[in-house]
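What you see is part of a larger complex, with each chain still in position.
Chain nomenclature is as follows: A and B, assigned in order of appearance, with residue numbering initiated at 1 for each chain independently.
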Amino acid sequence: MSRIGIHSFVWSAGSSQSELERTLANTREAGFDLIEFSYLDPANVDIDGLAKRIADLGLGVAISIGLPADGDISSDDSAVAARGVGILNETIALTRDLGGQKVAGILSTSHGLQKQAPTRDQWKRSAGTLAEVAETAKAAGVTLNLEIVNRFESNLLNTAAQGMAFIEDTGSDNIFLHLDTFHMNIEEADAALAIRNAASKIGYVHIGESHRGFLGTGSIDFAAIFDALTAIGYGDDLSFESFSSEIVDEKLSKTTAIWRNLWADNMELAKHARRFIGLGLETARLKAELVSASQRPDS
Amino acid sequence: MSRIGIHSFVWSAGSSQSELERTLANTREAGFDLIEFSYLDPANVDIDGLAKRIADLGLGVAISIGLPADGDISSDDSAVAARGVGILNETIALTRDLGGQKVAGILSTSHGLQKQAPTRDQWKRSAGTLAEVAETAKAAGVTLNLEIVNRFESNLLNTAAQGMAFIEDTGSDNIFLHLDTFHMNIEEADAALAIRNAASKIGYVHIGESHRGFLGTGSIDFAAIFDALTAIGYGDDLSFESFSSEIVDEKLSKTTAIWRNLWADNMELAKHARRFIGLGLETARLKAELVSASQRPDS
């Protein structure tokens, strides 16, 4: 059974002690099993205290990031690439220290609208570097999960099939895919088929609507998503992600172009999402059982 | 590549020489590769002449039937069951004589609204009898394809999963499934998933809309159907079936409750169906290629 998580920016973009506390409490109140933090700065956060609080609440934790432009590991500027490696290593350590097992997000390039088409050398540099970082992660008991994002947020890995090829090229067994329905809606020919094709390498999944608001109020056929996850027997973590202009993070809001108010009441949003995902997964399971029931007459 | 067929009742319910001739000519004109006949009576038709005409036109041929109430092989009345076997054997011979390789339709019970729930004994009688008939068919170079139909047309095999269990119980390697999107729309939890689950045993497919009229003007998600057929590599025959009160067959129209006029111009209907199926299969192929394209940067 998947743990159902939620992205912390539903609750707050801040990381003060009280904001983190409220984030964890809200996560539990809304019925989620896991909290995903982005851009937590160890320098400003009592990591040990946070780890203890997460454990006490029985929550899981994952960390997602997007590399900055000046820390792009695919860059041909070795200083920039090295900075990216540093960020990845810190994130691995942070994840381990918080008691998590997954680093997710945009790791293969920087996060944001790129100015050039991707190149073969860029791909190779990124794959080679990640292969090494993945060893560091493995030693820390952490996996790398490459988020496959839309074209406006990275130029390198926009589809699950590209991600599979990229993982193959790294040669690593500690790199997986982080799929996200918001991005898949833009880039995949068929999100459900992409999930089936990538079954062996999916390590983390974001459940987000096409406009990043309330689940079910957009373009995405979530029943098809839940059916595909059920068909491949996916039982790993599944996190809800949603952004609104209500909660602004300087790093993320502009890169992801959050201009509209998709919701104001985050608790209403989160509880709705939890029910939506729960009922969706339950219904997908019932459907899969029914479609394969032999139903020979009993008597 | 699938041959695309059409059910003869789109053209005519009659079997006079001129009607048969027009049916074949129309089939070709509308761009189909195969004609499916139902209830052709060898006593009234010049079978050799028809076979020659079919071959001359380069068409394929399939025969579908539904067993009558007094020829139900699942009956506990041995005379009724024996009559059913006779009908099946005649149909096998007719199919072979016309140059066809498939007998399709409702073979496991009679065709029509049954009055009792199915029983285990009924299932066993039907499976045992069909196992024997399948040997006769094999000797004639013909396969049996069991149409999985909705609850109002038979009580025994309403889903592909039931059909798979039934084929298993026959022990025969010459019995396959004849799936039909019209029936699947009513009975299957998920038509596309049912197709995937039954991949190894699908011998024939009917493409029909939820109300049996123009493709695309009803409830059925044909893109999902074409995607599933593409995913399993289905390359066998695929026939369009449509009924309207415009063309009445005493045997079939009432059993299938054709009360409404879904179309008047059968050539418009058939050409539309041919374009719809052709474009649908082509688009499904393009989608399947795209979703699995690695797209490493070229340079």
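Methods note: a residue touches a chain if its C-beta (ideal position, glycine included) is under 8 Å from a C-beta of that chain, and two chains touch if they have at least 3 such contacts.
Remember, it's a predicted structure, so these values are computed and weren't measured experimentally.
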Query: Full complex copy number, with 2 in place?
result: 4
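The working rule: only the chains that are shown with their structure count from here on.
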Degree value of the rotation bringing chain A onto chain B, based on Cα positions, nearest 5: 180
Query: Of all residues in chain B, which touch chain A in the complex?
result: 117-120, 122-123, 159, 161-162, 164-166, 169, 188-190, 193-194, 197, 227, 231, 287-288, 290-299
